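Okay, structure first, notes after.
Excluded from the complex is one protein chain; the other protein chains are retained at their positions.
Lettered A, B and C in written order, each chain numbered from 1.
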Amino acid sequence: MNMRDRIPGKETQGLVDNSLTFDIDAVRENFPILGRRVYDQPLVYLDNAATSQKPREVVDCIQTYYLQTNANVHRGVYHLSEEATSAYEASRDKVQRFLNAKSRKEIIFVRGTTEAINLVAHCYAKPLLSPGDEILISTMEHHSNIVPWQIICNQTGATLKVIPINDAGEIEQDAFTTMLNPRCRLLAITQVSNALGTINPVRQMIKQAHQQSIPVLIDGAQAVPHLQVDLQALDADFYAFSGHKVYGPTGIGILYGKQELLEKMKPYQGGGDMISRVTFAHTDYNELPYRFEAGTPNIAGSIGLGSALDYINAIGLDQIARHEQALLVYATEQLSSIDGLRLIGTAKHKAGILSFVMAEAHAHDVSTILDQSGIAIRAGHHCTMPLMAHLGIAATARASLALYNNRADIDALLAGLHEVKRIFK
Amino acid sequence: MNMRDRIPGKETQGLVDNSLTFDIDAVRENFPILGRRVYDQPLVYLDNAATSQKPREVVDCIQTYYLQTNANVHRGVYHLSEEATSAYEASRDKVQRFLNAKSRKEIIFVRGTTEAINLVAHCYAKPLLSPGDEILISTMEHHSNIVPWQIICNQTGATLKVIPINDAGEIEQDAFTTMLNPRCRLLAITQVSNALGTINPVRQMIKQAHQQSIPVLIDGAQAVPHLQVDLQALDADFYAFSGHKVYGPTGIGILYGKQELLEKMKPYQGGGDMISRVTFAHTDYNELPYRFEAGTPNIAGSIGLGSALDYINAIGLDQIARHEQALLVYATEQLSSIDGLRLIGTAKHKAGILSFVMAEAHAHDVSTILDQSGIAIRAGHHCTMPLMAHLGIAATARASLALYNNRADIDALLAGLHEVKRIFK
Amino acid sequence: MNNELRELYQEVIIDHGRRPRNFKVLQEYSHSQEGYNPLCGDRLQLFLLIRPGPEQVIEEASFLGEGCAISMASASLLTECLKGKTIAEAQTLFQQFHQLLTGDTAVQAEPEKLGKLQVLAGVRAFPTRIKCATLAWHALLGALNEDEDKPEAWVTTE
Partner (left out) sequence: MNNELRELYQEVIIDHGRRPRNFKVLQEYSHSQEGYNPLCGDRLQLFLLIRPGPEQVIEEASFLGEGCAISMASASLLTECLKGKTIAEAQTLFQQFHQLLTGDTAVQAEPEKLGKLQVLAGVRAFPTRIKCATLAWHALLGALNEDEDKPEAWVTTE
C-alpha cells in the first residue's frame, strides 16, 4: 500500500483552492463517501468533530487484513499469527512516532478517548485520592473528561474544580494559576474544545502544573487530527485520542502514559494477554503496554489506525493545518455576514470548528433544513452540557472541518443558512 | 446483501463430504483467506478457538459502512447519522434475536468477552461482596473468567472457589452441588471450554444455582459459534461472547444481562452517550443499554457482527453443529491412531476442539513443524494456566474447528503429525 | 425548499414556535412535569390544573421551556387542545398523536380527533424529529401518572 503514489504529497505545489498547498480535489478522491448523494444532493460533510470520514487506503487496509492475514495476536507460533502480531505491533510503533512518545511501552490501545480517560481515572487517580483532594478540569470539557472524574470524586470524597473561561471561550489563565495548589492531584484538560474550537495553551499549562508537581492529562480527541503533537516537548503525563476522529476506524483509540506512571498503576481489566502467570491463588501481571490490554484487542482497528496515520503523514499535518486554517478564516467571514448569526467560540487560537446560534431558528431546525440540502452538521450540546449551561444556551449548530473540506462546502453551508432564514422569515 | 443467494442454505441437500448437509466447498469460497498459501502450502486453519476467519460478506459489510454510511451515532439530526444509528441499532436487534434475549435493552456492546466479564465483576459483583462471600468458578476457566474475579476478591476480601473437574475434563457435578451455599454471590462458568472442548451442562447448573438464589454468568466465547443459545430457556443472568470468534470483526463483543440486574448496576465507564444530563455537580445516567456504552462505540464492528450473525443464520447453527460434530468424530479417530499422542479433554459432550500432547515432541515444536506445512494450530496454555497446572502439563497442541474445515484439513494435520514423529524419531 | 420541509415548517408551526401560546406558569396548578430531551437539550415544564372529582377535567394547561420550533409549537398546540378534555380524552389524544407521527398500526387513526394538531403530520418524514414533537406529550403522560407510581423527576423522549 504505497500511498505516496496515490496521495498528492508535499511535493505537489499546485495552488488549488487559493492558499492550499495540496491538491484538494485529489484528496477528495481518496474519500469515496464524498461522492455520495443525500436527498439527491451531493453530500457536504461538516461533522468532522463527531467523526471523520475514512480514506480508501484505511478501508482497504482493514479489508486486506481480514481477507489475508487475520489471526489472533501474541500467542500463535504459526505464520498468520506472526504476521498479524507484527502488523499490530507496527501500528503501535507508528503511533509512538506520530506523537513522538519516548517508548512504545507508553502506547496503549483502548477503544477511544472515553475509555482512555476512564482508565486513568480508575487506575491512576482513584487510588491517590482522599477527601479534600482536588481534580482540576475546565468549563469547556467534553462529558468524557467530566463524568469519569465525577465518579471517582464521589467515591473518594475528592472535589472536582472547574477552571472558568472568558467570553471568547478561552481558559482564564489567571484563575487557572490561582487554582493550582498542593491538594490538586491531577489537571485534566482538553487541548482543543470540540464545542468552541478553542486551542488551549496546554504546553504552558502543563509547565505551570508541573512546577507544583501536578500531573496532567490532555484530552487530545480534537487536537490529533489537526495539530502536530509532540509528547516529549509537551511533557504531558497522559494523553488520549480516538482513531475514528483521525481518519481511522471506530472502536480504537490511544492512551499514552509516561512509563514511570504506568509502571506504578494497577491493571484496568483482567484477562488474557495482560497477565504473565496465573494460578487460582495469585496472578502476575504482564509488562507494559500489555498489562493494560486485556483480552483479544481490536486488531483490525489498530492496524487501520496505523494506516490512517500513514495517510496523514503522507500529506503532512502542517499542510493539513494550513488548509484547515485558511478554510476556517473563509468560513468565519462568510458566517459572520449572516444577519442574526452569532458565533460561539471566538478564541484567538482556534481549530476548524464553527459553533453558532441563529436568532430566528433553533440549532435543531437549522440542522434539519441543512440536511435536506445534503449538508451534515451537528446540532445540540456536543456532549458539553456544563459549557452550554455556562453559556446560557441549550444547543448550538456546529460545522467542523477536515482536510477534505473545501470552499464549495462552506458556500453550500451559506446557501443552506439563507434557506433557513427564508423559512423562518 | 442478500446472502441466501450466495450461501448454500438449508435447502441444499447435496451430501458432500459424507454426512454434511451444506456444501462445504461453497462455504469455503465465502472465506477468501482459505485460498491463501503459507510457505507455498495451502493454508489449513485450525486455530478457530483463538479467532475465526471472516466471510466476504462481513468484510464487505464493514467496507460498505465506511465508504457509504460512516457517521457518528445517536446524536446527529442528519441523514448519514440516522443511517448509521439505524444500522448500529439493527445489529443490536440481530443479537437479541440470535440469543433469544427478552429485550434489546439487555444487549450491551463491549469490546469482547473479557470486557464483558470485567464489567460484571466491577459493576455487579464488587459492590455486593463482603469478606467471607464467595465467587464460584471452575477449574477449566479462561484467564478472562478468573482474573477479574481474583481482582475483586482481593479488593473485597471475598473468596474465589474453584469447582473441580474429572479426568475426562468434565465438571464434578457432585462437588458443584455441595459448593453451592448461601455465601456464594455468583457462579461464573464457561459453557464450552476453549482448552478441552467440554460442553458444560450449564442449563442444569443454572437451575441448581437459582434454587439457592445464586445468579450465574456464562462465558459463551466458545459456545456461540457452535451451539444454538436460547437465553430465555437457559435463564442465565449474564452471558458474554466475542464477535471475532463468531466470524465477526475484532474489537466487538456482547454482554447480555437480565434487565432487572442491569437496572440496578452503576455504570462502568463515564462519558458521552451513557449520560442523559450532566452538570458539574451531578450526572444523570442514561437508560439501558446506553448507560453501559460510554463514548463513541465500535460502530463498524457492531454492524459487522450483525452481518456475521446473518451469515450464520443463513447456513443454520444446527447445520454447523452437525458438520463440526461429524468432523470432530473423524478427527478424534484419526488422532487416536497416532502412537504416543494423548488427547486432553475427552468429555462426553464436546465441541470441535482437539487438545493433545505427544510423547516425543513438545506442543511448541509440533506447532512449528505443522506451520511449515501451512497448518495453523495453537500451542501453549490457551490462557488456562490453572487448568494446565491441574493437568500437570505446561502446554498442549490444540486444533479447533469451524464451519469451513473439512476432512482434507484433518488429513493434512495427520500428515503433519507424522512428520513430527519422523523428526523426533 | 423541498416538499418535506414545506410540510414540516408550516406557517402555523413557525408561528407557534416563535410565539408559543400558554407560555407561563399557571397561577394555580395541580400537576406539573418536566420534560427533557438529552439528545438536543430541549426542555420544558408542563403545568395542568385538574379539578378532582369523578370526571377529571383539565381546566387549564400551560408550559415554559426552550427548544426547537417543533417542540415549542407542539407544546403550544397541546396546551391549547387540552383545555376542557377529560384525562381519558387526553390519553386518547396522546395515542392519536403518536399514531399520526409514527404510523403505529396498533392504533386506529382517527385524525379528526386531532383537529389543529394535524399540522404536525409533516414530522413523520423526519424520524429524528419525532422526539422533539412528542416531548410535551411525554411530559403530559408523566404528569397524569404523577399520582400513581413513583414520580420521576423528569421524563425524557430518549
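Basically, a contact is a pair of C-beta atoms (placed from the backbone, for glycine too) under 8 Å apart; a residue touches a chain by one contact, two chains touch by 3 or more.
Bear in mind the structure is a predicted one, so any value in this text is a computation, not a measurement.
Just so you know, the chain we are not showing touches A, B across the whole complex. The residue touching the chain not shown here, chosen from A:Ser130, A:Gln232 or A:Ser276, is A:Ser276.
Of the listed residues B:Ile275, B:Met385 or B:Leu417, the one in contact with the hidden chain in the full complex is B:Met385.
Only one of B:His210, B:Lys266, B:His364 or B:Arg407 touches the absent chain when the whole complex is considered: B:His364.
On the side of subunit B, touch with the chain left out of the figure occurs at residues 39, 361-365, 368-369, 372, 379-381, 385, 388, 394-395, 419, 422-424. In the full complex, subunit A touches the omitted chain through residues 74-77, 82, 275-277, 286-287.
In the analysis below, only the chains that are shown with their structure count from here on.
Among the chain pairings, A-B comes first (most C-beta pairs in contact). Subunit B and subunit C, compared by their mean Cα positions, are separated by 47 Å.
Averaging C-alpha coordinates per chain places the centre of subunit A 38 Å away from that of subunit C.
Separation between the centroids of subunit A and subunit B, computed from CA atoms only, is 32 Å.
Residue positions of subunit B touching 2 or more other chains, listed in rising order: 75-77, 275, 277. Looking at subunit C, one finds that residues 39-40, 128-129 touch two or more other chains.
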